[in-house]
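The complex appears here without one of its protein chains, the remainder shown in place.
Chain IDs A, B and C follow the sequence of writing; residue 1 opens each chain.
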Amino acid sequence: MTPQLLVFFVLAALAVIGALSLMLQKHPIHSALSLIVVMVALAGLYLLMGAEFVAAVQIIVYGGAIMVLFVFVIMLLNAGVEEHSNFSKLAGYAGVPLGIALTGFIAAAIARSTVSVQAATPGASIASTGDISRMLFKEFVYPFELTSFLILVAIMGALVLAQREK
Amino acid sequence: MQTPILDCLWIIPLLPLLGGAINGLFGKNWPNKMVNTVAVGSTGLSFLVALEAVREFFAQGQQLVRKEYFDWILAGDFRVGFDLQMDQLTVVMLLVVTGVGWLIHIYSAGYMAHEGGYYRFFSYLNLFMFFMLILVLAANYVLLFVGWEGVGLSSYLLIGFYFLKKSASDAGKKAFIVNRIGDFGFMLGMFLLFRTFHTLDFDALFKAVATQNATTEVWGQFGIFTVACLLLFMGACGKSAQLPLYIWLPDAMEGPTPVSALIHAATMVTAGVYVVARSHILFTHSETAMVVVAIVGCATAFFAATIGLVQTDIKRVLAYSTVSQLGYMFLACGVGAFSAGIFHLMTHAFFKALLFLAAGSVIHAMGGEQDMRKMGGLSKKIKWTFGTMLTATMAIAGIPFFAGFFSKDAILLSAFTSPGGHPLYAIGLLTALLTAFYMFRLIFLTFHGQPRYDEHKVHVHESPWTMLGPLVILAVLSVIGGWFALPAFFQGPDYFANFLAPIFGGEQHAELVGGMSPHFLELTLAGVAVASALIGLGVAYWFYVKTPSKPEQLAKSLKPIYTTLLNKYYVDELYAAIIVKPLVWISQQVLWQAVDVAVIDGTVNGVADTLTGVGDGVRHTQSGNTRSYAVWVVVGAIVVIAVIFFWPGAKPVIGAFQGLHLQTLMEKVRP
Amino acid sequence: MVPAIYYVVLSAILFGLGVIAFIFKRNIISIFMSIELMLNAVNLAFVAFSQSQGNLDGQIFVLFVIIVAAAEAAVGLGIIILIARNRQSLNVERVDLLKL
Partner (left out) sequence: MIDSLTTFLNAHAFLIITIVKIALLLFIVLTVNAYLTWFERKMVAHIQSRWGPHRVGPHGLLQPLADGAKFLLKEDPTPAGVDKFVYYLAPLLALTLALTSLAVIPFGPDPIRVLGHDIYLSITPPDLNIGLLVLFAITALSVYGVALAGWSSNSKYPLLGGLRSSAQMISYELSMTLSVVGVLLMANSFNLSKIIMAQAAHPERGIFGWNIWPQLIGFFCFFTAAVAETNRVPFDLPEAESELVAGFHTEYASFKFAMFFIAEYTSMITVSCLCTIMFFGGWLSPFPASWHFAFYLPSLILIPFGLWVIWDGIRYETIWGRVILPGIGTAIALIGIALVVFPQVNDYIQAPFWFLAKVFAFLFFYVWMRGTLPRLRYDQLMSFGWKLLLPLSIANVIVTSFIILLRSPK
């Protein structure tokens, strides 16, 4: 039981609990908070793996921007406790089992197909921010530019959607 | 040595293009003065530049100048570059085009002053200049074809300049479509040439021809040269209004008169002659082609002349005379006297432009009236116009020491001396007679006799100097334009022929005919030609000045012939019957009813109906409830995973997928 | 040292939970959040693989995923606001104009 393993299990437990409460909480704010918990836990896991930059970005962007937007919208719309309607019989009965089945399938697929991963031991290399930025701006420069364009489009889309028609 | 302009020939066509672009883009709300400053200025500038270029051309010893500016098309061993070249032939064409074009621009500035769409007119005109210069300067067939199509386009635009007039727009379309037929042939010719010689550059192509298979194809042998030349000649026929594709030119008179002068008399229509002369090496390698060219030219000359006899619209008379003069040029080319053809091309450019401009001035004076029967007695009222027009008429009729005399004489001579050329010569002579006749008929009808118009309505007035200036200059040119050949009459050298000799080689009418010395023969033939011209003049005088009643009697007595001529041999009707009608029928009955309605629409609608049916069945899964959709998504995901990972049959699929794992994707996105 | 398989399995579990939440929730915002949860799970797997393979492509992908998620959130929340404004309800089962 190395300290890393301990930390891993703590964080993993935190993440799973967060995910569960995201699912079980009735009020969207609580779901949002639990999702934030998941994200912070994941950031911790990234740090544990030595992916510092990704961890930081995970918190700054996901925690600090995206989830803030969610909370903001929830506050804005003053969304109350969600109503427990059940119009979709299909989802009501088949939903959860199917989800579990999917999880099982994925897990099984991983178990079958990631023999190489099992052997490898991560976290050995610390991914310095410099390397990442070098890759980002040298080899992935086109996708990077594309994403900036995507963001631009998204901004415009959000504007168009959110303005009240005169 | 320094040859700045020769190094960048592209300036010459660029200037008119700029002028056209500026006028077309910004000229809409400009005052006329500004517009014609731009247009005339750009053309004049390119004229001056052309002069400088010619000077340098002479200065550097008349060597062929060939500049490759950039590659336009590169495909395999097929290279078409934006290459311009300059040799003696180009020099002649260049000077004619820019010079006459400039004069006509100046003239138009006055003539179009009261028309709408001033800027439009001038931007088209400059555009035309651009394409014409490209055509003349091009160093390969493809670039030449660009100019070729371009002048076609601008002629279409300018013929249909008064597009509100149905006849005008129809005429434009007619010109365009008829030219298409010719261009089709022209393209085929180009393809054939490329397939044979793997190049379309004049230089390389002609060198190749001259060096390798120099075997001339005899009469009736249809080898590469014959076919290619005939195809090229088909294009030339379309552009230069030869039989059977001449029909568009008379109608093209719907355009403004300066346009008729520039495009449909001086420059564009001579493009066909230019092409034939340019590719003379090919033609001389095929007797058949030469004969065909000669016959077609001769026939057209005579045919058009006959129609010209009876036309009453002043511009149409000129149009038919243009057709027949072009026939002359082709006749010259056909009998191998290319330099004579080009010579006539040049002189014709002068006097025919002059004729049209003068006619324009007349129409201007008559306030838009074009029917000669409603004119008469104008000689005193518009002296300058009369004088210049008379000069031009003499020139075209072949009165001695006017430009037309020398060129026409050279053509007839070479026709006579060419083997088996006597019938050609005879018809040419007859045509000369007819030409003299109908031209003087025009003069007499227009300027002499009693005014046949309402003098109170029409206030005849001389045109402004912007119009008369060009007339005078052109008059001078159409007098002295032919004096290159003057020394030839006194045993001296024929300067024009010698100048073009590097291209066409020396003319070969040196052999003795019937014991006469060539020079004596030349003088004799000249005398005969002059005689015929004088006869034509006399007859015209007799008919239209002495006894004006004569023509009607004649027309009555020869009713069938007269009406046939009047209706231009019913050629248009003929075409309509054998070509247009069937086409219309096919496109309506077969293409529209059968193919379009039945097949295409049927398919489309059928597909649509099928889809509607299917959708009707499937739409019941659309519960509209997002959560159910989510469940379906999950089911799909499960199936996909199950298939990929747990169904052995899907191994090849996975193999296909393993091809594009992350790494290769990276390779794709990496710059 | 933690074997990468642990991370991968964890990400699978989180993904599954995300899917179940996606089906299970009625509030459109919560559904959106469960999508984000799935994205996070995938990111975890990405980082784990990239660390175990020892090349950074995975992390770059994570960055891209985060960017896309941001864009998606911007537009998606805009749409949600519109829905709430027009239908006075955030329950997806009440937003069923698409049914036949």
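Keep this in mind: a residue touches a chain if its C-beta (ideal position, glycine included) is under 8 Å from a C-beta of that chain, and two chains touch if they have at least 3 such contacts.
No experiment lies behind these values; they were computed from the predicted model shown.
Peer 1: Can you pull out the displayed chains that the omitted chain is in contact with?
Peer 2: Every shown chain touched by the left-out chain: A.
Peer 1: Which is it among A:36, A:110, A:136 or A:158 that touches the chain not included here?
Peer 2: A:36
Peer 1: Give the residue, chosen from A:17, A:71 or A:108, that touches the chain omitted from the document.
Peer 2: A:71
Peer 1: Of the residues in chain A, which ones touch the absent chain?
Peer 2: 27, 29-30, 33, 36, 43, 52-53, 55-56, 59-60, 63-65, 68-69, 71-72, 74-76, 126, 128-129
Keep in mind that, in the parts below, only the chains that are shown with their structure count from here on.
Peer 1: Sort the other chains by how far their Cα centres are from that of chain A and give me the top one.
Peer 2: B
Peer 1: Could you put a whole-Å number on the gap between the CA centroids of chain A and chain C?
Peer 2: About 6 Å separates the centre of chain A from that of chain C.
Peer 1: Between chain A and chain B, what is the gap in Å from one C-alpha centre to the other?
Peer 2: Here the centre of chain B sits 72 Å away from the centre of chain A.
Peer 1: Chain B: which residues touch two or more other chains?
Peer 2: Only 623, 625, 627, 630-631, 634, 666 qualify.
Peer 1: By residue number and range, which residues of chain A touch two or more other chains?
Peer 2: 87-88, 91, 95, 98-99, 102, 106, 140, 143
Peer 1: In their shared complex, at which residues does chain C touch chain A?
Peer 2: Counting only chain C, the residues touching chain A are 1-10, 12-27, 29-30, 32-34, 36-37, 40, 43-44, 47-54, 56-57, 59-60, 62-64, 66-75, 77-82, 84, 90-91, 93-94, 96.
Peer 1: Which bits of chain A are touching chain B when the two form their complex?
Peer 2: 87-88, 90-91, 94-95, 98-99, 101-102, 105-106, 108-109, 112-113, 138-143
Peer 1: Within the complex, which stretch of chain B touches chain A?
Peer 2: My answer: residues 623, 625, 627-628, 630-631, 634-635, 637-638, 641-642, 644-646, 666, 669-671.
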